[in-house]
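These notes are about the structure you will find just below.
Yeah, one chain of the complex is gone here, protein chain that is, but the others are all in their spots.
Then we have chain A:
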Amino acid sequence: MSTSRPDHEVALDQVLPVLRRHASEVDENASFPSESLTALRTSGLLGSVIPSQHGGWGMSLSQFVETAQLLAGACLTSASIWAMHCQQADALARYGNQGFTDEILPQIAAGQVYLASVTTEPVKGGHALSAHSAALHSDEYLSFDRKAPVVTGGRHADGFLITLRASATAPETQVSLIYADRSQLRIEQSGDWRTLGMRGTDSVSLHLKGKVPDRQVIGGHGGFREVAVESYLPMAHIGWSACWLGAAKGVFAELVQELRRPGRRGGPQLSSDLVRERLARIRLDLELVHSYLQRVVSEVEQCWRAGQSVGEPVQQIHLNSLKLCASELCYRAVDRMIELAGLSLGYSKDSVVPLERCLRDLRSASLNYSNERLLTVTGAMTLMDRSVRLA
């Protein structure tokens, strides 16, 4: 009797060694992980969340989260690029115009189209639900002139999902989401990406000008709020949290293996109560993020299956709390791993365990979709849930 493994598991066998092999040089040279992206394209993983009728794998949210963790355990930069691509692909698949999705989704599933997201804007920072640059309408086309300070993979993407103010007279909170192919855009790079960590995401500043037909509007004119609340933001918070957890878990596994290596000399003594207490504290943080991630994923899956909104205050509090706790606890766990491992095994770039890189990468987690703003919103929403309905 033959048992066939799911496509994505077979794909991961091919892709993970490539990501692992290039993770260090991607960070060292601050270079985009092109080899990893090629492996993701050819493996079929770019089509993970594309429905099967369009040639994708129609992955469930749980499978997406497991895959993100495994990829991040090999290379957090590549995993984040993949998770953000899947976030765009999910929005296109759910809210795209059918005539257009029939064309674009099979291309994404075939690995021909890697998607980048253009939601940041100089005047508004990372505030996702507003836009300043307007879509100018004429003859079933809309044109735009848009600056974006941070576009992950912006120089490498084949297609872009771009937020625009719905029209020249629309308020900044009335936002349209459009798809633009690279061939429909004039792109100027206006700034570099030179950062402490996540150095290979090549999240450059771009100035984009273009014109696209109305059929490339996703979720209708001015319809971004619904796309964001029901797809974009849940996918982002869940995807990033899974990536951060996967990275922290990955280095912890390597650290424990190194600590148990026969013949290891120097460093933490495994018989020490202090060492064991530190191990337990790290494990505790990872256990908490893992279980809360599973819980929120199952809540979102339940809402999606029942056709219910995930935009009610209680679901928003849970999704925000996931992003907040994953960004803080995964970073803290890796910081504690360095404390435990000491200067050479923990703090050094030349360590056999890449804790130093992981700490720098995870430092971005609280800044990426700023925790400060998310806490303010979550605090306000908490006042709307007097009975404290916990996840």
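Quick note on the criterion: a contact is a pair of C-beta atoms (placed from the backbone, for glycine too) under 8 Å apart; a residue touches a chain by one contact, two chains touch by 3 or more; residues count from 1.
The rule we apply is simple: contacts and distances are computed from a predicted model.
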item	value
Undepicted complex member, UniProt protein name, chosen from "Paraquat-inducible protein A", "Penicillin-binding protein 2", "Carrier domain-containing protein" or "Na(+)-translocating NADH-quinone reductase subunit D"	"Carrier domain-containing protein"
Residue among A:67, A:316 or A:351 that touches the chain left out of view	A:316
Residues from chain A at the interface with the omitted partner, ascending	129, 171, 173-174, 225, 309, 311-313, 316, 377, 380-381, 383-387, 389
